[in-house]
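Yeah, one chain of the complex is gone here, protein chain that is, but the others are all in their spots.
Chain IDs A, B and C follow the sequence of writing; residue 1 opens each chain.
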């Protein structure tokens, strides 16, 4: 049981804290979890539920909002306030809630289809506005709930029910996309890596503004093994870069690292060859998103080689909801509006009885 | 009068060529142009009409599709096929047309609101798919047709009818956005610079796949002078980088240039200081969009200092429509389907009379 | 030289010119003075969808019509008695609406052969005799203005731009309008550019003097103040009244107002207006599109605000799916549809009533939504309050159907006292409401109030009421996901019963003689024209009854009875018969639709003719 430690989450400073210690169990509902046995969503749910107590927030001040998809059933399983809305629209609904209620911690759960297909427009605008939302994007590279069509993150040439001859769309890289959309926080983690998942959730919660967390999630029914190379203990360490602010960027096994080539581009080489000191030191707080963008391009969408996980970018930028509330308060500084004066306006005339 | 020279536009190789020489006049319609006097849209229209003959295409094989906005009235003034559709949806409609009709040259006209506000989802998916569309985004940083609300490219803090206390949204950078959305071609030009506009249109037309051209356009009624620093002859040359493939990147006046700092980031310095040889040579064809992305971050959205114009990225990637048609042909190689056989299927039985 | 003063009981003036000529501003000012003077009035702005179409063209003509009188009036008037035409295009576009004998004030400076040709005049109407049946006043407005401003340090173009003020001055003289407030207005508008300010005032005054001295006008007119109910008045347009109504409702409910919106003609002004009033705690959010606008509003409603979204027809189409979600969630939400000409982009700046059935049925599944419609510009205030009342009381999205005519038109409004407005206090849920089998307490989000059938509004942040809601069908009571057949049937019927059971006031029939056999039934902005037409018919001694619906869903309980009381029911609508379908389908009354879809309000005269024909046929 973890105590309600005040991590001083600045993004949550307006959200009431709980006195009572909480456990993961406090965040479970009485609803049957209706995912397929073996689905990666279970691990994420468990990870989130066990992380929640760390926030030390009153349960009633936490809200989960989702769209539609297997992943989007998430709110039903969180014993907080929650809304299972419609396909792709969760960021818009959550924005309206978050900007009006600074006392709430608002979380969004979405899928690769929900967020990047039908919901692309709301996601991109939430990111640029920097509304205080934590968006968890469960990326299984497939439409789970509608039984297995390819998604905007599916690898090129994917054979699915709707593309028997292979898909023709070049996939989005959610991290590149978010950076192009002016995101102030972007991270990536993996369903099965509880520790890293928890760290990443923590970083997202700490961030003020919109935080996008891409979570590689396995759909064992329609796209089983999509992320296996990054999970199986034989290969993962030689395929994954672990991004940690202030640390040199190397594969988990330390064999290879990222460095700046002469022409200025980011390259990967044996650490022994280039030397540890020439490795790129990760700066998640860099004002310019260009390096983060460069890092997002390292991985190969097909083989998954050189996949960075961790926080790509985490910069401070005024949040929309804060400024929104500030404007509201400022407007009322001179006193609240006088309704009678408002509706009368300036040009009136009297008709005598 | 320009002759119909065959520039060998690879993107247009399936579009029938005209024998007859064309002039700009051939592309004018009898419709009254209904923009405000002085609107930057006039210059773009004239630029496009005078560029069209260069393509040497049969007029009837050119289609202009637009959404809604002042800019979106464009098709009515082009004597080709055209559709003035609904707000934000032009890329979707044009995609359906382009992928089914490789014999057409399909152009989209859109505004900053049309493309990046309501139409963001279609724009981003057209870009990643790489459908053979040329998208001209008239960016006047305002909603013209609805009389002057701020747009997703308006500078932060903009006071408009809908934001009397200043807007709170961090603006999109259309170039960064497009690069994050996997665009294969992204360029920027200015309404008033006919020569550069024409060059840019030419580059876009040459490109196979989706080409996004952001055109800085003046709305003299609701956002007059938005781009003045880049236009007025006293300052523009010291504010504008002209991107040309294979050339070092300097301000037009040659005073300052872009180079790689030690830490690998792109920096700007006096050319005299860093020396011409250390300047970054523009590579529009780099497979990795990271440098192009870095270039897109140089400019200051408020002062407009260090604004690059020209082609940021222009890479070859299989186009959606080509692959779409190829799948279709391949499927028919073994002969066209037999309808009777199809509907009968495999499991049939006979009821005897 | 004082001229003869002629008393008139009413006048209809139309100002028409290029989009850049400032006709809307001129009309607005003339209207404000007229309101101040105490006439009853009604206005009709009519402008193109383009911001400023090319000068001198027909599509570029912008017009503003004002009807004012010494008695109560109901419409902006059928045909203008006076047309001010700033150029040949304005003349050509409007002349067909003028009755014989009307006054025509023409800016002769613009009647150049080039301008005439531009709009297809082969000969100059100023001297080809084609205007013989009107009283033509050819006045060189532009050059008179330039002449008046010759001592100012202004370019010719700038000086010419003041010609609308010259015209306004002249008309102000002609109709005896007060001048001070106009000058004050100019002071506010041009305060930062003193030269321009002075020039505009000079032009205005020159126009006034010109009227006084020119022989063109032999008489001056006077229209006495109207006798209206005693009280304090102001002039107000529909969009402003609607905005104020929303703010008032929020104040009376004690809950902040939140607007999530995407600009669209003719609704944008509500967004503009509301965003000025953050000092009332009003929150406005310009979203990325219509779907986000309503989504954010719904999110805010979920958080305990009065969520509102404003749009026009195409925007409603886009919001349909989210409205369905709001129906399923049973949360308060107000959807304002300022209707415009359709289908599709249609006629953005023109009026129409063709979204009624979209509002009723434009969603998947059985998704009933109440509908409220204002009947005049000022009535938008009350209708907005009523929409909020229904939304918060019944926890439901509500449609508020305004239209382009109401939105932009204006009329005098007797300012209500705040205390006279309904108390809209809301009870949020604060306690668990369900006892489990084991005696423990729980919160069930879908237990209903037995009277209203509304579910509790339990706002995040309330301890102990944590719950989950969603768009999937839910079990009655607990709100858990349920695919049960009987439960679904029950929930569909419950949602319908809740809306059907909304307490709406009875419809009032106006049938003074009591022996009418024909009933005119209307809704929305046809109130004025129907009322005016009915008056005309009655003034000819023919009895006719009239009823106007504020509530389109549910209908007032007495409506069926009312309809049965007449031999014929006529339903005039600016669509192809949408209310008529609903009335016929529900009450099996052979209602006669009378329809026009012209983008403009009905003309009273024409409607009167229709009524008389029907009376004759009974």
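Here, a residue touches a chain if its C-beta (ideal position, glycine included) is under 8 Å from a C-beta of that chain, and two chains touch if they have at least 3 such contacts.
If you're wondering where the values come from, they're calculated on a predicted model, not measured in any experiment.
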For the chain that does not appear here, which of the shown chains does it touch in the whole complex? A, B, C
Tell me which residue among B:65, B:142 or B:215 touches the hidden chain in the full complex. B:65
Please pick, from C:22, C:48 or C:169, the residue that touches the omitted chain in the full complex. C:48
Taking the entire complex into account, which one of C:25, C:181, C:597 or C:610 touches the absent chain? C:597
Kindly state which of the options C:95, C:181 or C:472 is in contact with the chain not pictured. C:472
Across the whole complex, list the residues on subunit A that are touched by the chain not included here. 32-37, 68, 70, 73, 84, 86-88, 117-118, 120, 143-147, 149-150, 152, 161-165, 167, 221-222
For subunit C, which residues lie in contact with the unshown chain of the complex? 48-49, 59, 312-314, 316-318, 320-321, 324-325, 327-329, 339, 341-350, 352, 354-355, 357-358, 360-367, 470-473, 481, 483, 485-486, 488-489, 492-493, 495-496, 575-576, 580-582, 584-586, 588, 590, 596-600
Mind listing the subunit B residues that contact the chain we can't see here? 16, 29, 31, 58-61, 63, 65, 68, 75-76, 78-86, 89, 92-101, 103-104, 121-122, 125, 324, 327-328, 331-332, 334-337, 339-340, 342-345, 347-353
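We take it that only the chains that are shown with their structure count from here on.
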Per the C-alpha means, the centres of subunit A and subunit B lie apart by a whole-Å value of 30
Could you pull out the residues of subunit A that touch at least 2 other chains? 121, 125, 324, 327, 331
Subunit C touches at least 2 other chains through residues 278, 288-289
